[in-house]
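Complex shown without one protein chain; remaining protein chains in place.
Up next, subunit A:
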Amino acid sequence: MRENLHRFFRAARGAGVRVSPAESIDAMRAVAQVGFADRDILRDTFLLTLAKTQDEKRALGECFDLFFSQPEPQQKSTEQSMTDDNSEQGSNPSADEHGDTAGAAANENTPNENTPNDVGPLAQMLLSQDRSAISTAIANASGAASLPDIRYFTQRGIFQTRILDAMGIQRLRDDIDDLTTRNPGLAERLQEALNGLRGTVRDAVSQALLLYGREEAENLRNEILRNAPLARIEPRQVEQMRALIRRIARRLRERYSKPRKRQRRGHLDVRRTLRRNAAWGGVPFLTAWKRKHRDRPKIVALCDVSGSVARVSDFFLLLIHSLHEVVDDVRSFAFSGHLMEVSDILESKTPEEAMKEIMSKVGFGSSDYGNSFADFEDNWMSAITPQTTVIVLGDARSNNLDPRADILRRIGERSKRLVWLNPEGRMVWGFGDSEMPRYATFCTVVRQCATAQQLERAVSDIVATYQ
């Protein structure tokens, strides 16, 4: 049972519940008190000792149900083959039909009970249709292949092969080869059973992956996503990317919203100290310290949402707005041919709706940086104060229209910092209609920003300058 508990803890970690060794010890002590008899109480016990948030409780609850619905590995595979039973029954009629049309006689010649003795143990097992024996064999083979070590979905094939190998599939194949000439009907039945077996093993591996592999698989996926070019994210990955960006935002928030009392203390303020301690004849009992002046972060974000960079700016706006708790003064603008303020849209709507609305209003056009900068200068220049960090996100490709770099210069002069994030690589800046070199002279920082990781670093740097 102890072994089973450890496997459950591992499964819980897979489900995203952080179970530290100390917690698992607590859980084991608790389980020792309540026992295994009452499944509901056992479930509550785990929820109380292991899960530390509502989300974790939900994940752990699901994991528990999945895990303890089949407490022992043997039973688990029984269940598996039971479900497989149905699918086989589904495919049986077709096999029967086949038998009827092609080799009814051959079928009758090899009745079920007459299993030949010259085939391997696995073939015999399959032919005798002994479900419990088969599932025990699968369970044992799973153990031999250390199935609980499965981590990534890419490992499914390997584990299937390992399990089937351990069960003696090689011998089975030889048997089938042997029989195809001598006894085609039997060979066919064996082939059919083998397919069923493959299905069962595949299911067992999938379930093991579901139990043990989730976290690592997710980490790997996130790692890949983090470094994938934002502009080339496939539609099916967009949702995962959003989740990743939200997680990045949360991490930035945690890092930068910590209390910073200590850092704020600067040098000794001699004048105030003396005045304060006048009553003690100038003996400095109470010290007064100069406080470092710190600006409240203010961010103005200008996002190019024209076709070529739309997706990057999508994620960028999402990140900026998830960061609201650190930076409470954010104004966002979107432009392609014209520029408009989108702060309200982003704040009042869910991210998906907001993006859709922004795109429908200003998105996908061909970009006109000069015109958009002019719009900004005409209407919102006052939003920029000497405390503001202005972030421009775009590829600086203005379709050979007047870039109006003079406006960018004025923006740069008014603001604390002007940061340009460009999703294109440095290699192509300045080629074609790219105005990047001209703009770059007025920017405080210019960086490439094509992946989630670069996005995170860029925003992290911006927030850090205010700390």
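As a convention for this text, a contact is a pair of C-beta atoms (placed from the backbone, for glycine too) under 8 Å apart; a residue touches a chain by one contact, two chains touch by 3 or more; residues count from 1.
Heads up, the rule we're going with is that contacts and distances are computed from a predicted model.
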{"item": "Chain not displayed: protein name in its UniProt record (\"Rhamnose transport system substrate-binding protein\", \"Glutamate/aspartate import permease protein GltK\", \"3-methyl-2-oxobutanoate dehydrogenase (2-methylpropanoyl-transferring)\" or \"MoxR family ATPase\")", "value": "\"MoxR family ATPase\""}
{"item": "Chain not shown: contacting residue from A:L5, A:A30 or A:A374", "value": "A:A30"}
{"item": "Chain not shown: contacting residue from A:H6, A:K52, A:R232 or A:R426", "value": "A:K52"}
{"item": "Contacts of subunit A with the absent chain, listed as residue ranges", "value": "20, 22-23, 26, 29-30, 33-34, 40-41, 44-45, 47-49, 51-54, 57, 258-259"}
